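A single protein chain has been omitted; all remaining protein chains appear in their positions.
Moving on, here comes chain A:
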């Protein structure tokens, strides 16, 4: 840290840092129900839009009553306190909210940003795809959705298919990518047109995460080229993907139109599964 005491801004930031550390120490001693939650939601996330879609509780521990905590946003606190350890010049440059600067993602180390996004992808994956006894309600949508995960899964699937193809590799990638990306958009539009209530990007995010089992299946099929094995693997992963997407899609529409909303999801996954089997 620089010893530039003449800048009042820095001084207040430093005192706020001390304040936070004191509060943390207090909270460790005084047990639950205190100011700082163990893992508050990411401050970078824009505020959750209010819509008629069901509001979901994440699986984070419940936030304490907000009256006791600060009015500004709370910084994320991974196990070691971030500010001293991040140790870069950027952390003291934020003057906006006096209570401990929110990490400036432009100047934090790249590894921190990547790690945060990766951990969000993993946690979203666990919420959506894996049987999770802590999941509040499978029909409720992701609270902390992002688009990195889906993007990664779609590109990965396209690359795997392209790699397994022996001819016309780039066309295979193009068709797979277009099918998945356009398919997700069309499926979301389909639900909206049928009078369902979902948030556009949240639905894209969910459909992208549900591709994870098919990614796994595609990798297995790429490694072992036996037709029977491929069919078995693809059927299992297809069922898994559909199971993951089912609660969300069916909760979004009127029950009389549930099949109309679900059939296209099933169609898309079946066609991708077929592509996986057929590419050799």
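What we mean here is this: a contact is a pair of C-beta atoms (placed from the backbone, for glycine too) under 8 Å apart; a residue touches a chain by one contact, two chains touch by 3 or more; residues count from 1.
Keep this in mind: contacts and distances are computed from a predicted model.
The complex appears with one chain absent; UniProt names that chain "Protein YIP" among the candidates "Protein YIP", "Aldehyde dehydrogenase", "K Homology domain-containing protein" or "Large ribosomal subunit protein uL3m".
Contact with the chain not shown here comes from a single listed residue; of A:172, A:210, A:233 or A:251, that residue is A:172. Interface note: of A:24, A:125, A:181 or A:260, the residue touching the hidden chain in the full complex is A:260. If you put the missing chain back, the residues of chain A touching it would be 46, 48-49, 51-53, 145, 165-168, 171-172, 175, 188-190, 192-195, 197-202, 254, 256-260, 263-264, 267, 270-271, 274, 278-280.
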